[in-house]
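Beneath this line is the structure, given in structure tokens, with notes to follow.
Every protein chain of the complex appears in place save one, which is left out.
First chain written, first letter: the chains are A and B, and each begins at residue 1.
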Amino acid sequence: MNTDSLLVAFVTWFVLAFFVALNGGYLLLNLFSLRALYRKGQEAFIGELPRAYSGLEPPVSILVPAYNEEATIAASIRSMLQLTYAEFEIVVINDGSKDGTLDVLKREFALLPFPEAYRRQIATKEVRQIYRSTRYPNVRVIDKVNGGKADSLNAGINASRYPLFCGVDADSVLQRDSLAKVTEPFLRDPTVVATGGTVRVANGCEISGGFLTRVGLPRSPLALFQVVEYLRAFLFGRLGWSALNGMLIISGAFGIFRKDAVVLAGGYRPDTIGEDMELVVRMHRTLREKRQPYRIEFVPDPVCWTEAPEDLATLKNQRVRWQRGLAESLNANWGLMFSRNGGIPGWVAFPFMLFFEWLGPVIELGGYIFMFYAFLTGLVSWEAFGAFLFVALGLGILLSASGLMLEEMSFHLYPRGKQLLLLGLMVILENLGYRQLNTWWRLIGLWRWLVQKEASWGAMKRKGVGYDGQAQAAPPVAPGEPGEPPSGRPPGKAP
Amino acid sequence: MQASFLTPTGHSDIFISAAIWTGLAALLLTLLLGLQIIAMRIGLRRRRRGEARALARWRPVLNAAIVGEIPDTLPPLRHGERLPFLRLWAHLQGSLRGEANEALNEVARRAGIDVYARTLLARGARPARLLAALVLGHLHDRPSWPLLMRMAEVPDDTLSLTALWALVRVDPQAAADYMVPLFIQREDWALSLAAGILQQAGEPAGAALARHLPLLDATRLPRGLRIAEALHVTLPAGLLASALRSEAMPVVIAALRGVRTPETIADVRALLQHEDWQVRVQAARALGRVGERSDAERLVALLGDAQWWVRYRAAQALLELPALSRADLDALRASLTDRFAADMLSQAMAESEAG
Partner (left out) sequence: MQNDTTSASILVVEDDDHISQVLRFMLERQGYRVTHMADGRAASEHIAANGPPGLVLLDVMLPYVDGFEIVALIRAQPAWREVPVLMLTAKNTERDTVRALDAGANDFVIKPFQPQELLARVRRFLRPAT
């Protein structure tokens, strides 16, 4: 009897401690981001003044992987052409679409085949043809055999001309100054190798011509929960990590990278689901191993908007996929954890992700289930159960509220008072079921990952060798050709 | 042993109190946050209304000044209006040039802005000092020179760069002399920022640069040369020639970037065969700028280079050579046996046609 009671006591305390630690950890991150936001807000004034282009801002190659996007691709690319930035090119990668994506592009942009001497820095699936727009001289299209988003991005990297590249989703809605904002850290600090932009929920906003014209809130409760969730977890949490230089994720929807650093790390991995996170974690690992000073920063300004799923099935699939991506990214880069030169990424961020994000759903859901079961079977009293719920939900609400406060302090994007009240209500409601549902989905994701890992381990190993073999099949080139070492210069024009 | 945890009516006091206190703390903090949010929103609204009022009062005055008709009497500038006024004023200053700038300056001085900005610069918080430096720069305000010089030396990059920008506008000559060695030394400041500020100094910057470059050693010279290139400064001929013959590769690369006239063409040709690919790339580019017909052969040789970027720039340089016509280039391409060379030339030709 005594060991049982000890066991129950231990578990209940452990669960309580876990909830406190989880929410406390994120609150701490929000605190770090508070400081960063405060400083940023002060500089906002200077940034608003019109600055004559001095012609030396680092040029950027925007890479847009597209698969079956015939309906929206032309409008997306047109809107990207309007970004207010001194010099950039757009490289669309048609990933073997089965619909009319390539035809739409050919028509709308007056594409002509372009005899490009394609440079294979990273191995990819076969590139069939490269086109260039005669109407817009800085737009090119790569037509290749289907290989997935990571493979397309690698092909885009191979074809890109400039030292920085920007990975963007075809359905991301940007703002005209988005590119200028996310490249600003590169200007301030030559050790920056990658920056991530914030992704916000576009549902309920007015969008025209591919740009956001008015911010609004969605009607669907599921989308509203996601608005609050993004504020709580994705926005300011990441800014906090960025302040510590421990940011492990840059959203694939909008991120800027230094090409040489990415090539050094090996490019995107084509066989993972969460290729965006996996690359960033690998960049941390590689650069730390090589002891190169670097920074990966997060730009909190609202620069990128996407449609959040409004039905449960799509949302569930998305979250399951995210959890699998997280698991794969961590699993592929164990070398970072507690490594000798690991720094904050290796000693704080990676273990945090591992325990609270990867393993977290198990403990969270397990905690709820255990407490409920224990209450039902009388192992704990109703007071204890009630107190537990009070803490779990109370801390969650506190965390969500802190996200809302940071948003109001920094960007105050939602102008009407009613919208603020609605968000306040959602802060509470989000924790009464949505967050738990999310945890359940993440648990499913974890399970699926475990199951899939065992099954396809052998297949993945074989595929890896095959790709390397293809790359070496090129005609004789000097051994120095692929992956030239980064020169360490701050990004400027190409040599 | 504590009271039994298990019996249906027993409970662990410690656990429950710990949980309840934590929960209450969370609740209290949440309420505080809620109040804070509301307070911030109200404050925001009030600030916006005040700004709109200030703009409505002062915009007509500034507009009149811009067209050359400053009113004889200005309304007094109220305390709360100063910031919105300054923002509008600075925005307009940045968007216009010529007499309009001086007219806006006169309005600012009559409204006492220069005095206000100086006090902000000396005693304000960080954002205030930034704004003040900006304003004083537009005003070409000499009395604030010492304060701005001090601000230029702080480790905070945004503050120091803004101070430098202002210093240039107060006294271009003196500022150029001070800044050129500073910008050369601070490798962590992006070239675009350094060039943007130095460009404002105009001619004195070029002169200061020409004076400084011969004094630099091999580690600093590349950056100095790159700044000179960004400012389109013509370098003293001897300097470029000696830089091209330097032992240090970064110096050679930077010097090649600055080759604009044929005086140093012999050195450039010699560097086409250099062992480092970055040097070959820059030599090819330089030859495209200053080469003659006879250099076509040398560039064709580079079309077969092992490095992609060397081939690419050599092809582009071939297109830039003045003496080669389209027919010549087609004949050249047809005569190439190396597949990579032919590909590269085709690409360069197609690019130049597409514009």
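Throughout what follows, a residue touches a chain if its C-beta (ideal position, glycine included) is under 8 Å from a C-beta of that chain, and two chains touch if they have at least 3 such contacts.
As the structure is a prediction and not an experimental result, all values here were calculated from the model.
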item: Candidate in contact with the missing chain, chosen from A:Arg107, A:Arg128 or A:Arg176; value: A:Arg176
item: Touching the absent chain when the full complex is considered, from B:Gly50, B:Gly94 or B:Gly304; value: B:Gly94
item: From A:Val11, A:Leu31, A:Ala86 or A:Leu244, residue that would touch the chain that is not displayed; value: A:Ala86
item: Candidates A:Pro113, A:Gly209, A:Gly378 or A:Gly433 - the one touching the absent chain; value: A:Gly209
item: Touch list for chain A against the chain that is not drawn; value: 50, 52-53, 55, 81-82, 84, 86, 176, 208-209, 211
item: Residues of chain B (touch criterion as defined above) contacting the omitted chain; value: 59-60, 63, 66-68, 88, 91-92, 94-100
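The definition used in the following text is that only the chains that are shown with their structure count from here on.
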item: Residue ranges of chain B in contact with chain A within the complex; value: 1, 4-12, 15-16, 18-20, 22-24, 26-27, 29-30, 33-34, 36-38, 40-41, 44, 87, 90-91, 94-95, 125-127, 130-131, 134, 157-158, 162, 187-188, 190-193, 195-196, 199, 230, 277-278, 281-282, 306-309, 311-313, 339-340, 343-344, 346-347, 350-351, 354-355
item: Chain A - residues contacting chain B, complex; value: 1-2, 4-5, 8-9, 12-13, 16, 20, 42-43, 45-46, 48-52, 54-58, 112, 114-117, 119, 132, 134, 137, 186-190, 378-381, 383-384, 387-388, 390-391, 394-395, 397-398, 401-402, 404-405, 408-409, 412, 417, 420, 424, 475, 477-478, 480-481, 487, 490, 492, 494-495
